[in-house]
Structures are given as structure tokens and as C-alpha cells.
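Omission of a single protein chain aside, the complex is shown with its protein chains in their original locations.
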Amino acid sequence: MTQHTQVILAGIDFADPDTWRLTNYLKRGGYKALRKIFSEKISPEVVIDEVKKSALRGRGGAGFPTGLKWSFMPRQYEGEKYLVCNSDEGEPGTFKDRDIMRFNPHILIEGMLIAAYAMGIRTGYNYVHGEIWDVYERMEEAVEEARSAGFLGNNILGSNFSFQLYNHHGYGAYICGEETALLESIEGKKGQPRFKPPFPANFGLYGKPTTINNTETFASVPWIILNGGEKYLELGKPNNGGTKIFSVSGHVNKPGNYEVPMGTPFAELLELAGGMRGGRKLKGCIPGGSSMPILPGEVMMNTNMDYDSIAKAGSMLGSGAVIIMDETTCMVKALERLAYFYYEESCGQCTPCREGTGWLYRIINRIEHGKGRQEDLDLLDNLADNIQGRTICALGDAAAMPVRAMLKHFRDEFAYHIEYKKCMV
Amino acid sequence: MINIEINGKQLEVPKGSTVMDAAKQLGIYIPHFCYHKKLSIAANCRMCLVQIEKAPKPLPACATPATEGMKIFTHSDQAVLAQKGVMEFLLINHPLDCPICDQGGECQLQDLAVGYGESASRYQEAKRVVTNKNLGPLISTDMTRCIHCTRCVRFGQEIAGIMELGMSGRGEHSEILSFVGKTVDSELSGNVIDLCPVGALVSKPFRYSARTWELSRRKSISPHCGLGSNLIVQVKQNRVMRILPRENEEINECWLSDKDRFSYEGLNSEDRLSKPMIKRNNQWITCDWQEALLFVVQNLKACVSQYGGRAIGALGSPHSTLEELYLLQKLVRGLGSNNIDHRLRQSDFRADNYQQGIPWLGMPIAEVSNLKSILIIGSNLRKDHPLLALRVRQAVKSGAQLSIVNSTDDDLLTKVAQRAIVAPSELVRTLAQILKAIIEYRYVEIADKIKETLTKVNVTDVTRAIANNLVSNQPAGIFLGNLSQHHPNYSEIFLLAQEIAKVTSAKLGVFGEAANSVGAYVAGAIPNRKLGNLTTNGEEVGLNAIQMLNAEAVSACKAYILVNLEPEYDTYNPQSALERIKGAEFVVSLSSYKGNITDYADVILPIAPFTETSGTFINTEGRVQSFNGVVSPLAEARPAWKVLRVLANLLELKGFDYETSEQVCTELLSDYGNVADHLNNRINEFTVNLNEANVNGIERIGEVNIYQSDPIVRRASSLQLTRDAHYPRAIISPSLMEKLGLRVGDKITIKQGVGESQLEVEQSESIPDNCIRIASAFNQTATLGGMFGEVSVKRM
Partner (left out) sequence: MLSTESLKKIDKEIAKYPADQKQSAVMSALAIAQTEKGWLSSETMDFVANYLDMPPIAVYEVATFYNMYNLKPVGQYKITVCTNLPCALSGGNDAANYLKQKLGIGFNETSADGRFTLKEGECMGACGDAPVLLVNNKRMCSFMSNEQIDRLLEELKK
């Protein structure tokens, strides 16, 4: 198999419990990008340009071009501005940010430093998913290491750039992965998404201009600064720059994180993950985290892993969480579990999501338990229609899309379940 | 301005308008639940989704800003499909209990379901049931009906200034509730009933008493605080069933205080008088009007012939109408007495010699919201004037600096920039300090009389900061609250406040204590008609309220005419008031309620409260508001203006030939001209003596609690169950507690004058040292003396 260039996980010794420490990060060339900015006096504008050139897109799920997002921050704004890292990784199937912070926390800190420098920000928060408490504690330690070594604080490395970084932990709410819900949560409130506009770049944390990026996005930045945006773009493919960490879970032999270039064929990724467990056939795959539409196995096997290719195949790359389901998987049961998740995690703010997710779940639950009616399938489809695109945030869409895709690709299986009151598989 | 198009119609809207604003401008209705013009935008109900050209999905009209060239379709297929979809979701868990729901007939959900709902439901799963919450005596809950619009939550956070309701849990399990076991205690709480678009929060006193379509809606004016809030009174079978706000942006906006809203229960109180009563041979008997009136006439005439007209004293309530007070003073003056007053809780009348006009708010009510600096002197603002407190809160929200000089540090539920909390005896000195600080800062000239006083005070950090606030933030307003007006040094407070206002270019205002505090001056219900800018015909100055009721007065009144008041609750010093009144030879009380009147009167004439008579109130900003009766008088009760007219006729006084209350009002106001021309807070300078205020022992801080302020509210049974209506306690600072060796809950005896009262001790950090806060207007404290002054304490 080809040895790919790695941007984030390169040089990590997963067996070494101290691989995350500052000393080891420095040995791997850590904080060189930051030093380069200071020593070569690279201006904030050039930093943003480099990121634009790299075609780096947000790794949290939405895939918004990072350089463009950074350029939205009001540069001349006098007051406080904030930089926020979204490490609230709770999209089922996604576990890449956890490994970045576990094994390479300083790359995130360096990435945030560069971003803060580029946007003239002095304060940052890293919002860590509540369930990975050990990772939160590790981040606290890493931030402390960086502070003691002069990488965080006032006049960093003797420059006139100052930046403070704090970790904030979640405590069990998927919705806080939504950027405005996350801001509300940092403000000490329920994580209920805000209506946009205004966007965080104008009205973010504490009402101040704020930029929010995903952990993996920030972690990609030091490499871009060291090697140039164009080099990064070349690692992947046009409009889909760089590498991506794919979290592969489900029916594979070696579930885990794999950092590969954008555009890598799915088949190759599957092979990296040890292939199908028990040699069984791939039935379906959710290629971008549980909120994205499922694709049938045969479609996946002919698709490459990048934003555009997956979109063309009928789904979305999302957070890069690849959930593999083999032929033994009951799609009704699988959807029931996902529907339950969205029903549990709806924040309750907007009517269609609050009321609709429970309705969806109850219908699918009935079907799973042999109490379905054939007309339920059209009803499910119609309810998903009535939720999607009608809510403040994307959780409504996230609850609706899996339902519609399942019915699109596996409708027969649902119909069978209703008629025979049992699984097809 | 921005050009947009809605449903094919072009229009121009101001930049920053939302699609909802724009649609309103065209009179196009977009269905909605969570949107409310006075609250922040939540965009959570999703009912107002509309189609916007080039937008990939329908957008909420309430939250979407209009942009140049935007084309909006509020009733296109896409929009209606989205709205219908939302309506279906809203209804799946909403109970079908409209037939027993109080909101039925005025329910937004019900109304919109007719337009957007289907006749049958596709929802075949179990419906949600949510347990009800006990939010206190005013708000009843049916939480299963809640549609989670969060209007009630936002109202608390944004308008009432206190978040008492929240939405717990998440998703389908979200519930609106208060913190574990807590009731909703805001003095504005009833507004959430109006805001709730469904029947989740409904009025507890009104619950199950009528269907909304059985009620007629009649306009009226609130008789309680100085604002004169505009009301809708709802009536069924000649009974007031409910009171709702009538929107008036310039006065109460769309809000009502709980006092305005729930006091109506007092109108239907069992204590209402249905027939006149007279005391014969120490026995009270009911009688007909003829007998009662002749009894009054006979006694008044006897008094006049024996002692002269000046032996008669009249006290009218500032909650009475302009017409009632006008006829009362006309009658009394007709009998040859100028002893009339409405300032029942005022104790210092020296300013009467210096006042230039009628004290008033000093600006329109709405202007309070636009002030950038506010100094409030001696006021329990939230409780005395709940909706003015709201205006102050609005001002602070948009950046105003609020300073307080007061004797209690109550939570105003807004940011207070500076506060000087001092004993009542220190109030004058504190104001002198503020004035001095400004003069030191600005080097402005002031009258020598005052200048000299200032040499005797030293400016503190706090008073300097207050001075700075006033100087640096304009426009500024300085207001005198009820505590100032009741204070034994009201004249000095008034004068110093005026001087501070002068040197800071601030406007000075007096918060009118009652609905007709300004009107009473206009009516001439004052011992010196000059105070109301009225023609005096060279008449002598009569006795003011404190002189009429002062037990030690030499020139005592032999007969009293009391209108709409209970002296044990409504006067500054109930001890001496009762002694004086009980010692009189003849007392006639015109009252809606029996109360304790039989203890001291000789005849009681049952009069109609504001809902049963036409009349006029002139509010604290000088606005003349006339209203009609909304129901006919209870039993044989009659409007007081009619009673006074007939009485005058029987007394053979001239000029009492009115057939309607409008004639009374016209007679009064046609000569008087524009009320606004007579409003003036100017007061001539006099020498301020700072030593007058000295009190040696423990000082009382008197106050009138929100639900004790007038005869109607004292009988509003649900309000009497609220926390604000708690029986009176002796509230003491921790240091004084220690000094006196008291513990919370101890019973103590308070002695004041010749009377005493047993009260429970409560500790509070909000009271200055050496002071005890004791409310008046309670049975338990009516034995005490004046609202301020020295008291002694004994542990029981």
C-alpha cells in the first residue's frame, strides 16, 4: 500500500504514553510554523492567503472553506474577539478529534495560535466533548505546558502577539457540536442554537466577533504554514485540499482513525481498516457521520473519499466518519437507533425538530417491533420533508436525512419488516 | 431605506427591519406564536416560515432581515406547506381540551389551527402529558398545552428583569417551569398570561369562571398607581370578571402590573357596602338614602352653626376621581371650610409655601425610557410604580446610569451604578453632598441660602460618583418617590433635588403616588387652591391633612367628611388620625367598603368604586383620562359624585345642578385650560437646616406595601396570597440585630408614640444601621405612629 504523507498524525508513536508531550512535539518539528511566522515576519494577511490557497475546508462537517471564514473576521474591530475550537465531537461514528487531542494536543494549540495571529484575536476557548474527560484533562495539561514554555500568554516568543487559551468541557449534549449552541454553552446556558444571521463573525461569544473551527481544521494549519498552501492542496485534489482523518467504525477488522489524502478511493480506506469483518459483504455505508445519508455498498465501493465525490454519489463527507455495515445489518434496527439518538438529542427549541424527531422515532420503533403499517413509510418520508430545512440549526436535517436515505435505498427491507413483522436479514 | 416586494407589492422599509416588520407595514398577517414585538426574537415556533426568492428553504419572517431587492411570498404554496407542516407538529402533542380550556375563544393556536390545521390527525402515537406546576396564587398552569414558544421565559429575562421561569430538559422533554418549589413572585407576573399564546398559563383567579365569548369588553383606567394604566374590563352579568391591558404605548405599553390586573377581585369583595348605615344610640342600622343623607345634613349644619365652617375637615383619596374630589372640595368650601386635602400620607407640608405649581413626573412617562442618567430619591420603585420601574429598566438596558438615594436597598432588577442607602434622617444630608459635589465640579452659582448649608457637609465617594453620573450623562432625570413624599423633611428633599436638577440640567419629577395625585390638585382638593394654580378668591388657607389629623392640634376639626379612605391604613400617622377622628363630634364616611368604619364614623354612605361610575383621572404625567362605568353600582351603592351633589343640594349650597359627571369635569376644566400649563415642580429657595433631621434612637422606615395601598387592592384576595402581601415584620440590619441581641424569628414589641405593635424580626442587609423597616397600612401596625421617626424596641 502507498505510504501517504500525513499532516496531523505524522511521526506519532502511539505506543509511547508521552508522545503528546511538548518535548516530543518539539522533536517532531512542533511550533516551527509559529516561529516561522515571527522570524519571517509573515503578515496576518499572508497567513490567511496561504490557508485560502490550501483549499482547506472545515473538518467538522460543513466543509466551509477555512481561509474564507477567517477573512470574515472584522479586522479593525477594537474590542475583544474570540477564537473557539469545536472539539465537541459527538456525531456518531466520529472520533478523530479525540485522537488528535490525545496524541498531538500541541498541534491544535499551534494551529489556534496561528489562527489567532491571523485574525488578531487574544483569547481562545477549546470546547471539549464532555464524555472524553481524560482528553479534557490532557488538554488542560498541554495548555499548561505551552503556557510555561511561553507559547501561550503575553508577548509570545518575544513578539508583540499575545494569546490566552482555555479549555471548556461539555457535559453530555450532542447539540453543542453546532457552533452557535457551543457558544451558548460556553456562556453558561443551555446549548440551544442561535438563529443566523447574525453570524458568529459579527455576533459570537459574548456578542463579540468570533471564529469557530473544528479541531482537525486547526491541526492542519501548522503544516500549511510550514509547507505552503499549494503544497497542501496538492496532497489532495482541487477544491478538496490536503489530507483527512477518517474515523472508520462498524463491521471492519481494524476500526480506527486513518489519515489519508483527500480523494483516496473508499476501497483503499476499507483495506487500511483491515477490510470487512469476517469477510462479509458491504451492505451500506454512512460516509460522513450518522447525520449523512447512507449509501449502498456497491455505490461506496466506486467512490473516492473527498467532498465532491461523495456529494456526487448522493451523500456528504461530513466529519469523515465512515460507518460500515455488512449484510447482517438490519436497516430498520439501525435507523431506529439513529432516530432515537436525534430524538434524545434534539434541544427542544424549534417545533419541527422537538415534535418531529419523537414522531419519527415512534413510528420506526413500531415498525421494528412488528406494529408497522405500510402507510407509515410515506408518512416517514413526508415527516422528514416537514422537518428538513424548517429548523434553526441542522439537527432537524440530520434527523431527517438518514430517514429519507434509508427509505430511498432500503425501502423494501422496511416494507418486508412491516408485512412479516421480522427482519429480512 | 430598503426596497422589497411582498406578495407582489413593492414597499420601502427602514434598514434593519425584519420580514415580519415589513409585512406588518403592508397589513399582511403572517401566522406566528413565539414572535412578540416587545420581546427578543426566538424564531423557535417556526410558524412564520415564508418563501423568499433565491433562498433554498423557507425562512422565519420574524428573524430574517429584509435586504435590498428581496422578494417575499407569505402565502405561496411553499410558505403555506411549511406553515401547515409546523402546525401539524404543534398539534400532535397538544391536548384536544379546548372545550374546558380557559384560553378557548382567545387562543392563537386554536385560531390558526382553523386556518392551517387538518380536520384529522396523522399522529397515532401516545400524546405527551406534562405535570402542572404551582406558580403561586395568580397563574394557573396546564403545561400539557404548552407549545414551548418561551415568551414567558423571555418576558422574565427581558421585561420583568427577573428570570423566574425557564425551560428545563431538552427535546420533547422540555418543560416550562420555575426553580424547584418556587412560585413566580414578580409584580409583573400576570403579563405571562397575556403572552402565552395557548392555555398553558392562565389566570388563577379567573379560572373556570366564564367563557371568553360571554364577556363584554369595556374600557377603563386603573385607579391604583400614578400611571393610570389603560384597562379592558371584562364583564359578565354586571360583574367584573377580569381585567386586561389596553395597549397604550405612551403609558403602559401592552403591560399591566399585577396590582392593576388582579385588584378587581376587591370589587366583588364581601365587605362591599350595599346600603347606607347610620349609628343611632350607639347601634348601627342600615337605612335608606333619604334618611342617611338627612342625618348627614342635620349634623353638618349643626356643626357649622355651633363651631363655624372651619370646624369641618374633609379628606379625599388620591384614588378618587377628579369629579368626586372637585365636588367634595366645592361642598366643603361651600360650608365655609378650606380644610381639605388628599395628601394623606404626606407629613411635611412646609413646601406648600414655596411650590410654584402642581408636582408631576416632570416629563412624559415614555421619556423615562430614553434617559441616560437617572437619580431616584426615596422610592420603593418596583412595588410603588411597577411599570415605571420597567421604564427605568429599559433605560438602563440602553445604557442609562442609575443612581439610588434611599433608605432601603431593594433589588430593582436592573443594574444600579451608584447607591447611597442611608437612614431617613440622613437623606437630606446625602442630597446636600451630591449638590456640593456637583458645585465643586462645575463651579456653578446657587442661592446663598443653600450655599451656606453646603459648607456643613462633606462629600463622600458615593455621592461624588452620583454627581458624576448626573453631570456626564444627558438627558438626566431626578425623581422623588413615595418615601420622599412621606418623609418628615419632604420640603428639604424637594428643594435639594431641584437644586441638583438645576445645576445638572436634569429634569426633576415627582412620582405620583396614586392614580389621581395630579388630578386632586387640579380639582382643588388642597387647603390652598393656589397650589393647584386655581383662583383662590382671597380665601384663607385651610388645614392640610397632617394638621387635620394631628392629635395635638389646637384648632381641631369637630366634624370629618372622609371619602374613599380608611384612616387607619391610608394616613401618615394612623395612631393620631384615629384618635382625632374618634374624638370628633361627627364623622361621615363615603366608602365602598365597611371595613372598620363603624368604629369611628357616625354614618356610612356606600359609594361606587371606579368600575361603577364615570369619572376622570389625571395621571402623573398630567394626562387627563376620562372613563365610563363598566357595570352598574352594586345594590344601593351610588357614584360618589352623585352623593356629593345630592348632599350639597340638601345643604342648599349653590351651583350643584349637575346631571352628569361630564358636566362636573367640563365646569372644572373649561376655566382651567390646559392641565399641562399648570404642572410645575419649581419650588422657591429657603434655608435648609440640616440639624432638623436628627433622630436619637432607632428610626422607623415606614412604607406602604404594594398590595396594601388602597381600599380595593387590600380586598383583592388572590393578591393577598402573594409573597408581596406578607404580614408585616420588623426588618432589621444584622448589626442592629446583634446590638439588640435579636435572632431571626424573635417576637418584639415596637413602641411608637402611645401605641405598640408585636412583630416578628426579619434580618436584612438592605436596611441601614439603627433603622427598622415597618410597613404601615396593616392591622398589625395601625397602632403605631408616623411612618418615620423614633421607635423603641423590646424583646418579648
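Each chain carries a letter (A and B) given by its place in the written order, and its residues are counted from 1.
Quick note on the criterion: contacts are C-beta pairs under 8 Å (C-beta built on N, C-alpha and C of every residue); 3 or more make two chains touch, one makes a residue touch a chain.
Quantities reported herein were computed from a predicted structural model and do not represent experimental measurements.
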item	value
Given A:Leu9, A:Ile114, A:Ala321 or A:Ile387, the one touching the chain that is not displayed	A:Ala321
Among A:His168, A:Lys244, A:Arg354 or A:His417, residue touching the chain not depicted	A:His168
Listed residues B:Asn44, B:Ser178 or B:Ser517, member touching the removed chain	B:Ser178
Listed residues A:Met73, A:Ala334 or A:Cys350, member touching the removed chain	A:Ala334
Residue touching the undisplayed chain, where the options are A:Asp306, A:Glu345, A:Glu368 or A:Glu413	A:Glu345
Sites on chain A contacted by the missing partner chain, in the whole complex	80, 89-95, 97-98, 125, 129-134, 166, 168-174, 185-191, 206, 247-251, 255-257, 290, 321, 323-325, 329, 334, 337-338, 341, 344-345, 347
Touch list for chain B against the chain that is not drawn	162-170, 177-182
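Keep this in mind: only the chains that are shown with their structure count from here on.
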item	value
Intercentroid distance (Cα basis), chain B paired with chain A, Å	55
Complex interface listing, chain B residues touching chain A	41-47, 49, 56-58, 60, 63, 65, 82, 85-86, 88-90, 92-93, 122-123, 125-126, 147-148, 167, 169-174
Sites on chain A touched by chain B in the complex	173, 175, 190, 195, 197, 343-359, 362-363, 366, 379, 385-386, 389-392
